[in-house]
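The excerpt is restricted to a subset of chains, each kept in its original location.
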Amino acid sequence: MERERLITLLEQVKNQEIDVEEALHQLKTLPYGELGYAKIDHHRELRNGYPEVIYCEGKQIDHIKGIVAHMLEHNDKNILGTRASKQVYEAICEITEEVEYHELARILVVKRQEIPKTKHKIVVVTGGTADIPVAEEAAITAEVLGNPVERLYDVGVAGLHRLLSNTDVLFSANVVIAVAGMEGALASVVGGLVDKPVIAVPTSVGYGANFNGLAALLCMLNSCASGVSVVNIDNGFGAGYLASMINKLSE
Amino acid sequence: MERERLITLLEQVKNQEIDVEEALHQLKTLPYGELGYAKIDHHRELRNGYPEVIYCEGKQIDHIKGIVAHMLEHNDKNILGTRASKQVYEAICEITEEVEYHELARILVVKRQEIPKTKHKIVVVTGGTADIPVAEEAAITAEVLGNPVERLYDVGVAGLHRLLSNTDVLFSANVVIAVAGMEGALASVVGGLVDKPVIAVPTSVGYGANFNGLAALLCMLNSCASGVSVVNIDNGFGAGYLASMINKLSE
Amino acid sequence: MERERLITLLEQVKNQEIDVEEALHQLKTLPYGELGYAKIDHHRELRNGYPEVIYCEGKQIDHIKGIVAHMLEHNDKNILGTRASKQVYEAICEITEEVEYHELARILVVKRQEIPKTKHKIVVVTGGTADIPVAEEAAITAEVLGNPVERLYDVGVAGLHRLLSNTDVLFSANVVIAVAGMEGALASVVGGLVDKPVIAVPTSVGYGANFNGLAALLCMLNSCASGVSVVNIDNGFGAGYLASMINKLSE
């Protein structure tokens, strides 16, 4: 896929260092590990500081164990398991001692490398206390990826002074993750205050006409503040990962 | 339907002032005027300061003329025509000179009585400039019903300082009408700032995932601020009418 | 945020009674109590008769206990816990004896002050028996806030005489809360009968094309009766709080 790789391969064929059959084989077998039930992507390994990521929900525990074992064997990257239940954590404990578990965030981390910290900070804000699990998924993801994170929780727009009293925290951020359920208005207000990218995460917190996060999602997509974009409902991991990607552009 | 009326009627029957046939007839014919295509409700006339109201949209112009003519004949109440096009206005001009027309708000008023002003004020706020037509429908309705109205337009949450610089206006209100499209977050922020009833009016201003006002509607219904209730999308009249009803409780 | 406060603070700075650093600090720390996982809003304390409110659903029991304990320490306001399970109640019993629990309404009250009763009455009506839990949430909220409440349950429009036989109760209200599931037509009928504000609460009672309260919600939003506004599905607390706010305008 990558240009450099393709050039190298073609050069090798041209120089007859490898033959055509081999070249074809390499094109097919290099980029991932085949487990039958899963194809483990080693592609991202090449990037500095990026862990291997496993979305655990809906996968059988044996499969998750197999995937982690495969990763442990093939490189020394950190491993991040999202939406991991306590059972998953216990299963992974059987194959490695290095694992730590964040119960609220349902994240599992196998840390095998020290990731250098970025200079700039990501700030994670929530509308309410009930949004904290999703916020923690975002915060811990960003931390595992090497970003300093500051949390500013329970600053929903119905008590605006709680947010306004903390504008210095907001203004210190390089990227903001705004996590809110119910009406999700927090993203617009934050987006209007800061001039840094705001990643909005609607949560399924709420009831009735909230329709499991739809209200917050639509609210955030229609934000009248510029600089706001949205990820899926409850997708703390996606927000943390993207925030890190953006934050590292400043390094 | 009303207790007093029923008592009076029953007393009259008992005292044989009217007979049973007549009583039955009165029960059936008193409360409204029959035009065939419409039954004009005079029921609300009895309340002080309430105009007759005609929702013009979807009605044929001849029917509207007929209804207004009937009203002009039967009492001297003010008449309020909502969602009235310019053609409707011109048609009404043919039967009365007293009519005035608010083009932006699409409201038509036939003023035949002076309505006493209330002591307290209603404040109408909008998120943006494009919400003004709906806001004016609310404001003019409230004014016709006798309420002083202060307008605070274009104070959407993406530029929060515009709203915060005007908190004294907000705090001076007895009732607030918050009109906003796009994400509709204004209602929550206003609801968090004031301790008076906030009537939220979602507007169909916006595009895409706004779905013609659905985003603002859901946002407002899920408001995390207490004291906020919601009327139909673009229903400026309903908000103005209800605000007046609430405001008059303080008289 | 409030004008008076800002003036006082600026005056103090001007008179050099406090220095700039201190002023800044006050602006930041005064308005709420910081618990890390929650920022407790003391802002509303200043208003007469308003309790502290905790929405319990989705919060961890330890957090709720922490919040209540913080409130008990910092003032003598009443405390209202909504959507509180029996476990929450039992946990609060461990830290205060003053708590009482309304099981059907899932409301928890810590009563530490006597709230003066308003002169006017709020009437809560329901379409059916199954709407009673939501209605009770509204009724008890309004009562805790100092309003006399009269209940009129199971008067749905399919048996209209049950409602019409009780119009005197309806007419005695200063504010009406109309609670209904299924098709939610009650709000329109009540709105057409009374000339006081009607707060409509759709409930998730029903099945099939009710879509968990969506049918009742849409019905109420489209009410052809003036003076009706709507809160979120099953939001009894919001209706009770708003009804109280409106009712107190008459005092």
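Brief remarks on what is shown
In order of appearance the chains are A, B and C, and numbering begins at 1 in each one.
Methods note: contacts are C-beta pairs under 8 Å (C-beta built on N, C-alpha and C of every residue); 3 or more make two chains touch, one makes a residue touch a chain.
These numbers come from a predicted model, not from an experiment.
The full homomeric assembly consists of 8 copies of the same chain, 3 of which are present in the displayed coordinates.
Here is the rule we use: only the chains that are shown with their structure count from here on.
Among the chains, the centre nearest to the mean of all shown protein C-alpha atoms is found for C.
Chain A and chain B have Cα centroids separated by 49 Å. In whole angstrom, the spacing between the mean C-alpha positions of chain B and chain C is 26. The centroid of the Cα atoms in chain A and the matching centroid in chain C are 38 Å apart.
Listed for chain B are residues 193, 221-222, 226, each touching two or more other chains.
On the chain A side of its complex with chain C, the touching residues are 129-130, 132, 153-155, 159-162, 164-166, 205, 207-210. By the touch criterion given at the top, residues 1, 27-29, 31-32, 36-39, 41, 43, 57-59, 63, 202, 204, 212-214, 217, 232-235 of chain C touch chain A in their complex.
Of all residues in chain B, only 127-128, 156-160, 182-185, 188-189, 191-193, 206, 208-211, 214-216, 218-226 touch chain A in the complex they form.
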